[in-house]
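Showing just some of the chains, left in place.
A and B are the chain letters, set down in written order, and residue numbers restart from 1 in every chain.
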């Protein structure tokens, strides 16, 4: 695999994303991450998963410059794969800890909120679903997951303002579960993953389905329509202009 | 219009209710408010809406003395229009800020919780869904909106006790988003409305539908049955006696 690697340390598997400076997401990244997770789902030696990034970024989100060159159908295909991955993660049969080593923006935040537990580094790193600030809509699943995590009122505030939260602010509103220094991040993530991994695997999977299954069903029913509306707005004149103006990934 | 007027100040439209001392709601008020909002929905010059009242009242709720003279079918027609307005506000395609200038009781609270943001004056003003205290039930949509805002447990407490919350208490439980002195209220409401109005209109509308659309569908499916049960209880002997005893609107 080109952008995703995984290491199994005594049953705790760290899946690391590494693509350029900001770990921008494109179709290859999503294919690789989905492939890796599907393999680990069937691997009895994998008890729990940690997802993390590299450098100062977990991921800054979609590789917008790349997508600006896509025909619409290709973009829809990518979005379908991406939202499928989010839903798959949301119901993943094993515990998943997100070790947020840096900026966790847009698509990056969508991956993070589908996990079971989030640890983030303090300091300059931000976490945000900031789509509204470049005139983009969101996906049904990601909005549903934000509502579950933050409650309706705080989720509305977060999505309408597109606020970039520091780890401290994100902790306060419940968007992350723990703050850990860069140096301790992976150790803390392994500690939590190990605690979850000690539980009976069948009971964990069953309880997770009870906790999230109904929402996941609803996501699967409604995501296609949301993607089509997302795409309509993405290719609208004003949003397209914003996207072209972004000289950074997001 | 007799009881509702609107003023557009640089795209921020203030819709003000003004009817007698307590701004009691009747069918004409609801028709006027619905008409005004529908017009603004299609007006490209209206970027965001502020709803407010006059004097010491946002509104004290339904005009009970007037409704006591209604035949049952007329009351059902009114309730249908009223709950339709609440649902319409809940999904309104533009940002709506409630500037709660005073008491926000019963039907008044139902309108307020359908908005996107609530600012309330401190002091003697109260906000409450106090229906249980005169033996009345509630509507499906208003209960759903309270659950979304406060969470199930706090919503249950609020509706079973009918507590009259001060702005400070309402802020603490999440029933309002901000407290502002009487003199600053409209300025603060305009500040918030302007922040929301700066966002891409199509993205805002789409994200709002993702946040609230499923609940709104459920409201539309279930409200009719709730209205009929509400009416049965309203005309029951004990509740009717309570209503006749109320020499103030509520």
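Heads up, the rule we're going with is that a residue touches a chain if its C-beta (ideal position, glycine included) is under 8 Å from a C-beta of that chain, and two chains touch if they have at least 3 such contacts.
Just so it is clear, the model here is predicted, and its values are computed rather than measured.
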Assembly size in copies, with 2 chains present: 3
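The rule is simple: only the chains that are shown with their structure count from here on.
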Interchain centroid distance [CA atoms averaged], subunit A/subunit B, Å: 36
List of subunit A residues in touch with subunit B within their complex: 131-133, 135-140, 143, 147, 151-153, 155-157, 159-162, 218, 222, 226, 229-230, 233, 236, 238-239, 242
Subunit B to subunit A touching residues, read off their complex: 95, 116, 148-149, 151, 174, 177, 195-196, 199-200, 202-204, 206-207, 210-211, 214
